[in-house]
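One structure below.
Of the protein chains in this complex, all but one are displayed in their positions.
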């Protein structure tokens, strides 16, 4: 499955990239699977996405509050809690 | 005691006057006395100032919510509930 | 603090800018603009005439703003109320409150409006093709003011 990953603000800086379009291994079906897969990269990935860290996830530009099944070509964004206004 | 009486809005129209400066009879010491004295004029005065009618009183430009002792040269205004804003 | 009773229109941009441009501590300005509604639903043009009690009006508005300052963080505030003849869609009243934080600005602005509606001596008369009448005070305004803990009368 191919997805588009976006990173914003502090996460964009820490991950040193604003986006990537990985081909996910077959076992990755849900958001929780994807986050595990990213954490396995180690380093800042394991650190920033660790349980208890404050970050937000949007799938196809909607904020996601719990696990969700992923689909081909989903746009998945990871970012810090928002601070606009 | 001399006081200045002001009437506004609908009361000004119904009383057909915007102000008067009566010399009050000696027995009139409080706002309640003054209102009784005005009611004794009968007609629209008795009607508009009857118990249960909605009107407001300000003494020296402060809204008054209960009886008050009057003083020489007080400015006493009677008017309908306000409708600004 | 600026309190004004005037027949002229006012400039919202200028009034809001005056509340915050010189003070970098201001993080929020909440403004209320009250407008003449066409309450006849198109049945002939209506004109609203606003009468007030000169002297008491300014005093009452200043007291209301002072009450708000005692309760919340109000860095600055402006109240402008128009009098005289006004047409539908014209502004009647502006209440603008500057604060460091939005919560204080919102609550203080609404408090000032609720008290203005029940304690500031203005009266509206409406003129339509059918004639003139004084606008009645609304119970809902008394209730709105009463929730702040005052008598609201």
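Just so it is clear, A, B and C label the chains in written order, and each chain counts residues from 1 on its own.
Assume a contact is a pair of C-beta atoms (placed from the backbone, for glycine too) under 8 Å apart; a residue touches a chain by one contact, two chains touch by 3 or more.
Keep in mind that what you see is a predicted model, and the values were worked out from it rather than measured.
Contacts of the undisplayed chain with visible chains (whole complex): A, C. Residue C:35 is the one among C:1, C:35, C:62 or C:85 that touches the chain missing from this view. Against the chain not displayed here, chain C makes contact via residues 11-13, 16, 20-21, 23-38, 88-89, 100, 102-103, 105-106, 109-110, 113, 144.
Panel shows chain A; residues 6, 8-10, 54, 56, 58, 61-63, 65, 77, 79-85 of it touch the chain omitted from the view.
Here is the rule we use: only the chains that are shown with their structure count from here on.
Chain centre most remote from that of chain C: A (centre = mean of CA atoms). Centre-to-centre separation of chain B and chain C, using mean CA positions: 26 Å. Contact of a single residue of chain A with at least two other chains is seen at no position.
Annotation for chain C: no residues touch 2 or more other chains.
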